[in-house]
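In this view, the complex is presented without one of its protein chains, the others remaining in place.
Should a chain be cited, it is by its letter among A and B, assigned in written order, with residues numbered from 1 in that chain.
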Amino acid sequence: MTKIAPKMYLSSGHSGCAGCCDAFAAKFTLMGTGPNCIVVNPTGCLEVMSTPFPLSSWKVPWIHSLFENGSAVASGVEAALKALGKKNDIKVIAIGGDGSTMDIGIGAISGAFERGHDFTYVCMDNEAYMNTGIQRSSGTPYDASTTTSPAGKFSFGNPRPKKNMPAIIAAHGSPYVATTSIGFPRDMIRKVKKATEIVGPTYIHSHAPCTTGWGFDTSKTLEIAKLAVETGLWPMYEMEYGEIMQVRRIKDPRPVEEYLRTQKRFKHLFTMEGGEKEIQKIQDSADWNIKHYGLK
Amino acid sequence: MTTEANQDSTICPEILKNDHETRESKVTCCSVCKPGSTLKNKTGGWRNFRPIYNYEKCTKCGICEIVCPDMSVKPREDGFFEYDYDYCKGCGICANECPEDAIGMILEEK
Partner (left out) sequence: MINPADKEKMVVVEGSYAVAHSAKTCHPNVISAYPITPQTHIVENLAQFIADGKIPNCEYLNVESEFSAISSLIGAAAVGARTYSATTSQGLLLMHEALFNASGMRFPIIMTVTNRAVSAPINIWNDHQDAIAQRDTGWIQLYVEDVQEASDTLPQIYKIAEDHEIMLPGMVCMDGYILSHVYEPVVLLEQNLVDNFLPPFHPENVLDPEDPKTFGAFATPDTYEEFRYLQEQAMQKTLPKIEAVAKEFEEVFGRFHGGLVDGYMIEDAEIVIMGMGSVLGTVKDVVDQYRAKGEKIGVLKVRSFRPFPKEQILESIQNAHAVVVLDKNISIGTNEGALFTETKSCLYNSKVRIPLVGYTLGHGGRDIRIESIVKVVEGTKAAAKTGIMVESQFLDLKEELL
């Protein structure tokens, strides 16, 4: 492995949990953008853990406004840079979690992509509202147990599959939409860099396993991220104007059971009656991904 | 090994020097903060397990630096790396990801 740019634009001393996925998402995003950027960060763990007034972990200009307006603020930043003649090569980045991206902020994102602002939106998807204590979002996968979709006698957890956010963004005619994972730093850094170099609204959706919310040992963050990709549950691809141009192939897909076993949020599938059928359904969804995206 | 000099040079050095002054940072308009100033939070105290390099096994590949969520793996002049234990929270990701098994995790004695 060749050394990636060692310069870090996120500093130590943030209060993310040991093994924090958001810290990775921010670190890799900034390794992709370099210092000449302005970051908009809607409300979430990342914002809270990195900016306890009067301190900040950010070494690039950074703004937090509200939970649902990250893209709208970013579009104002971009418009102002243009109007003031400062745009040049300053990259405008918004980085938000799955809740702020896929749920509460989706209207603002749709607007910003439709208007065609020159910015990159990075969704760090840890598949639930972690900052408020692991509540279900539209990014929560099928059967995951969260505090608002708990498994119980009459429930296997979240009853719905993940929302396909990259497809929604691609439908806006974005020149570049890519999925990636913090388990593949070089892939993520490359895609962020590429996205920021393309003029227009671009989107990076990064899968980000959360040690606290998913229930796994702090040392396994990246290992589990890789498992999600290797099982076919998290397909990694690049789209240009809605067409899939590249996929990351998985030669020998691992069974989803290996992935599910690593996390407390799926524990009930291995203890409840009927759990096997549920695991099969999840396997079917991975198989569908493998076929649909041509991962093999 | 942990010294202030290990920290990235882009961090305002005065933050470390004028510890007293910045800690009492005044509340100002816009809640503006200085870049990289969370270095004041020494998160190393959270650590239960301490990562230790076995330099004989280390191939200087640099994966540990990339996979540290706390930016507490620092490159040395000789190409090896060392930990900044002021900030390492002991998550163990570096040890888990090291392809050469060159990092051990030992229980912190507190």
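One rule holds in what follows: a contact is a pair of C-beta atoms (placed from the backbone, for glycine too) under 8 Å apart; a residue touches a chain by one contact, two chains touch by 3 or more.
Computed from a predicted structure; not experimentally measured.
Set against the missing chain, the residues A:Trp62, A:Tyr176 or A:Phe266 yield one that touches it, A:Trp62.
Only one residue in the set A:Gly32, A:Pro54 or A:Gly213 touches the chain that does not appear here, and it is A:Pro54. Interface residues of chain A with the unshown chain, by the touch rule above, are 35-38, 40, 47-48, 51-56, 58-66, 68-69, 71-86, 90, 107-108, 110-112, 114-115.
Summarising the interface, chain B meets the missing chain with residues 27-35.
Here is the rule we go by: only the chains that are shown with their structure count from here on.
Chain centres here are Cα averages; for chain A and chain B they lie 25 Å apart. Per the touch definition, chain B reaches chain A in the complex via residues 7-8, 10-11, 22, 25-27, 31, 33-43, 46-47, 61-63, 65-67, 69-72, 75, 84, 86-87, 89-93, 95-97, 105. Residues 1, 3-4, 6-21, 23-24, 27, 35, 50-60, 185, 211, 217-223 of chain A are the ones touching chain B in the complex.
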